[in-house]
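A protein chain is absent from this complex, but the other protein chains hold their places.
We just call them A and B in the order they show up, numbering each chain from 1.
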Amino acid sequence: MSGMTVIVKTVSSWVKVLIFLFGIYIILFGHLTPGGGFAGGVILASSYVLLMLAFGRRFVEENLPSSIASKLDCLGAFLFALLAILGLVLGGTFFANFLYQRYLPGEPFELVSGGTIPLANIAIGLKVGASLFLVIFALASFRYDGPTSEQKPAAQGTGQKE
Amino acid sequence: MAYALCFLLFMIGLYCAVVKKNMVKIVLGIMIMEYAVNLFLIMLGYVNGGVAPIIDRAAYDVQTHAIAPQFLKTSVDPLPQALVLTSIVISLGSLALMISICIRTYAKYGTFDITEIRRLRG
Partner (left out) sequence: MSVPLPLFVALPLVAAFVLPVFGKGLKPLATLLANLVTLCLLVMAVLSLGQSRIYEVGGWSIPLGINLVLDGLSALLLTAIGVVSAAAMLFSTRYMEQYTAKAKYLSLFLLMVAGMNGVVLSGDVFNLYVFLEIASIASYALVGFGCEHEELEASFKYMVLGSVASAFVLFGVALVYANTGSLNMTQISATIRQIGMNAGLAFALSLFVAGFGLKAALVPFHAWLPDAHPSAPAPISAMLSGVLIKALGVYALARLVFNVFGVSIPVGWVLIALGVLSMVIGVFLAVGQWDFKRLLAYHSISQMGYVVLGIGLGALILAQEGDPLWASLAILGGLFHLVNHAVFKSLLFLTSGSVEMATGTRQLKQMGGLVERMPYTRTTCAVASASIAGVPPFNGFWSKLILVIAAVQARFYILAAVTVLVSLVTLLSFLKVQRYVFLGELPESLDRTRENGGSMLAAMAFLAVLCLAMSLLILLPSLRETVLQPAVDVLVKGVTSPTAVVAR
């Protein structure tokens, strides 16, 4: 998909940073205000969707290749599982809030409080942002040349029988 | 009354998923069904004249870790909200998979009409 007009490109290059920053704010303050990991991750992905619509898919592919997004995706999930297993090792129960119970209780209503919950929010935000970006990227990369042809789509799809 | 309207929305989604012949319309019908169930879940926790279940400094006493009883009486139930969050994420994943299968099927068969996509029979 190719890009749009000059006005759209200019405005979106200013606005994309604001959207990304807003997404990070929603993730970090997830334990104090509504939002949290999932909503923040969706906003992060939508800043890349804006870039894809304004500048075209190839521009975004050079900026954030899908292989790196895939690895970020796995990293986010692995961090979340690591927090849960650390809860088992350090706190005694799976997923226990070991930071709140032992090391860093913090003050209520401050940014540093709630133990492992902000860290879990960050991991979820990373994973959801990368996943949604990959989904929309894969859907945008599909090229249709006609029915029942032996074409392979340009995106990474699921396996094909050889 | 509101619950009956929710159930009506569920039935509309079910009708759409069962009767329509275009694949994308079937997917939309399933999405309407899932939204109707999410709406039903949220409405279960509603309290008349209630406030959002977020504690602020006025309702919370830091020394004794007690929550003001006025807040407890008027706040809506937060558990259905957590359930709906999870349910929305699940239906998002399901929607992504359904749309990509629709696109791939269009590339293979050339049509979205399910009456023409009938190679498997018997």
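The definition used in the following text is that a residue touches a chain if its C-beta (ideal position, glycine included) is under 8 Å from a C-beta of that chain, and two chains touch if they have at least 3 such contacts.
These numbers come from a predicted model, not from an experiment.
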item	value
Touch criterion as defined above, residue of A:49, A:77 or A:140 at the omitted chain	A:77
Contact partner of the left-out chain, one of A:36, A:87, A:114 or A:129	A:87
Interface with the undisplayed chain - residues on chain A	70-71, 74, 77-78, 81, 84-85, 87-88, 91-97, 148, 156-162
Chain not shown, touching residues in chain B	10, 13-14, 17, 23, 26-27, 30, 33-34, 37, 40-41, 44, 79-80, 83, 86-87, 90, 93-94, 97-98, 101-102, 104-105, 108-109, 117-120, 122
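To be clear about the criterion, only the chains that are shown with their structure count from here on.
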item	value
Interface residues, chain B side, partner chain A - complex	52, 54, 56-57, 60, 62, 85, 89, 96, 99-100, 103-104, 106-111
Touching residues on chain A, where the partner in the complex is chain B	33-34, 36, 38, 107-109, 128, 135, 138-139, 142, 144, 146-148, 151, 153, 157
